[in-house]
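One structure below.
The complex is shown incomplete by one protein chain, all other protein chains being positioned as in the whole.
All chains are identified by letter, namely A and B, in their written order; residue positions are counted from 1 within each chain.
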Amino acid sequence: MNGTLLLQQVLNGLAIGSVYGIFALGYTLIFSVLRIINFTHGAIFTLGAYAAYALTGSQFGINGLLAGAALPLRLPFVLALLGGSLIAAVCGVIVERLAFRPLRLLGADPLLTLVSSLGVAVALVNITQYLFGAEPYSYPDPLDRLPSAVNFGTAANPILVRTVQVVIFCVSMVMLALLTYLMNATRTGKALRAVAEDTTTSSLLGIDTDRLILLTFVISGFLGGVTGTLIGLSVGVAGPYFGIAFGLKGLAVIVLGGLGDIPGAVVGGLIIGLAEAFVPAQYIAYREAVPFALLFIVLLVRPQGLLGRAQAQKV
Amino acid sequence: MATFFDTYGFLLVSMVLAAVLALTLYLPLMAGQLSVASPAFYALGGYIAAILSTKVFHPAPGLYPVSLVLLEMAVAAVVSGVLGVAVGLPALRLRGIFLALATIAFVQILGVVALNLDVTGGAIGIFGIPQPFSDQLHYMWLAGPLLLLSMLFVGRLERTRTGRALVALREDELAAAAMGVNPTYHKVLAFTASAVLAGAVGALSAHFINTWNSRQGTFDTSVNLMAFVLIGGSRTFVGPVLGGLVLTALPEALRGIADIGGMPVWLAGFLREGRLIIFGLLIAIGTVFFPHGLITPALLRRLGRRGRTSLR
Partner (left out) sequence: MSPAAAPPRDSVDRSAAALLVVEQIKRSFGGVTAVNRVSFTVNRGEMFGLIGPNGAGKTTLFNIVTGLTAPEAGRLHYRGEDITGLSPHRVAERGIARTFQNVRLFGELTALDNVMIARHVRTRSGLFAGVLGLGPARREERATREHAAALLALVGLADRSDERARNFAYGDQRRLEIARALALEPDLLLLDEPAAGMNTGEKRALSELIRSVRARLHLTILLIEHHVPLVMDLCDRIAVLNFGELIALGVPAQVQAHPAVVEAYLGDSV
């Protein structure tokens, strides 16, 4: 195979994969602390994207209840991204308080929490659609003064990656590094891991489990918002349902990497990105099935994922 | 009266079909398995009927023979059953969340495949599916008995040796196995029964809705089914049936209320379009406040007792 083509596909795969990776970070973080799958992550990711859009002062289209509405302010993209992600974080916390905390206090089966999160996610996405319509939106481009693509090859054999995708890749690596540092090298991280092991014992040891769980949702929601906005920047915001689609694909990513494993989220994302990039041209229509085929196979063969530990069953 | 059935014929049949589909989620749940795979078999059944009736059978013009519809339902049921065993045997070794995820993946994969095959009509799907009846309400001749038979089957199941085995697995799989119940056999049995029923419903629905494409039998369908069973009741077969009937009628009722007038625009719009919002919120509320649904065996017992005392 042509070396240039191969490298191009690898870079494409890494670009797509890093997007999945940041998304999965928030997803898997919650699993690592609470042992639940928070499907609302996809909805929060959508809300973040829409909030950032609103904060750039852009106008919403003709469908939806808030047709034609626009905020009276006009923030530059980076501030809108941060603002939107903060709003996403707040939404995540609200969901936690209203939907997950009662279930946690009732000692509910994680399966019930998954079902609840599915309901909340669908409700949130449809509320968003009801308010803002399902048309595509795009952000005012903050990178328009930079070249639109970075060339990793030569002038004769160009290997191009869009600048925004390079930015996303760098952001994903930074997020991974920060999160890993947080979990492994700080006191808060240690406390989080204690809560992950055993909530009751942790609180008996004086750890404020409630506040730490809140922190987890804040971080996860923030990451979700960042991801949503960055993807919106990269491919445009294609209607609120792309949150559900991402939520579904994200399941494949976190299971492949290992549920609850933070580096695993990025590894899983990159692998699925690469798998999608290497789908041969004649099967390109089936590309969307690849993550789910991988999910199914991983569940059958190695449910703990690549980096997870096998769970023994207590008799 | 006639106009009621004219206007609501479509709704009534939809309600009945939804109730049967709800039972397909209930069957694996009897054994403690949350499987959202039935939308995939529903879609498969629909495609089989659509393909057979538009491309294979070439009946005379006029109404499509009901016998052919029944044949298609039978074929769909058998094919779904075989696929159910094939998928169920490996997948049902998984438990809890892992099984739920595997079935979610299965529905997604089938959706993509359906979207891309020529025989399924790709993104457009298959349309102009022949009609066995001139009036949509007449579909009740097929849907009604289907619902009654399924209710009879599942209701009887709860009182038999096999049904007891399923419930034992739900309560405590380990103890059930120690008492001689073969977990894999019974889980696959429930899963396959569910697939067979979903396939049959799909085949009938394809005719009923007249077109069939990859928008039938998706993740959204899974969410609807979960709402039916979670709200209706997950511990007795009456629950999913009532959940399916009521929650399918609910959006229509809300739409009716919205049309009354004198309501703020946002509320009217919400009542009209907010079906998934309401279902999603109901699911979230249900998991906290009534995790076994509204219709529980305890409730049925109490109603039964009250009925009996009032006869004295």
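By our rule, contacts are C-beta pairs under 8 Å (C-beta built on N, C-alpha and C of every residue); 3 or more make two chains touch, one makes a residue touch a chain.
Treat the numbers as computed from the prediction; the structure is a model and nothing was measured.
Remark: the omitted chain is touched by one listed residue; of B:V66, B:L137 or B:V167 this is B:V167.
Here one chain is not drawn; of B:M15, B:I129, B:L157 or B:L247, the residue touching it is B:L157. In the complete assembly, the contact with the undisplayed chain comes from B:M179, out of B:A123, B:L148, B:M179 or B:I257.
Looking at chain B, the residues touching the absent chain are 153, 156-157, 159-165, 167-168, 171-172, 174-183, 189, 193, 235.
Just so it is clear, only the chains that are shown with their structure count from here on.
Mean C-alpha positions place chain A and chain B at a centre distance of 31 Å. Those residues of chain A whose C-beta lies close enough to touch chain B in the complex are 37, 65, 98-99, 102-103, 106, 108-116, 118-124, 126-127, 130, 244, 248, 251-252, 255, 285-286, 288-289, 292-293, 295-296, 299-300, 303, 315. By the touch criterion given at the top, residues 34, 90-91, 93-94, 96-98, 100-102, 104-106, 108-109, 112-113, 115-116, 174, 219-220, 223, 226-227, 230, 265-266, 269-270, 273-274, 276-284, 286-288, 291 of chain B touch chain A in their complex.
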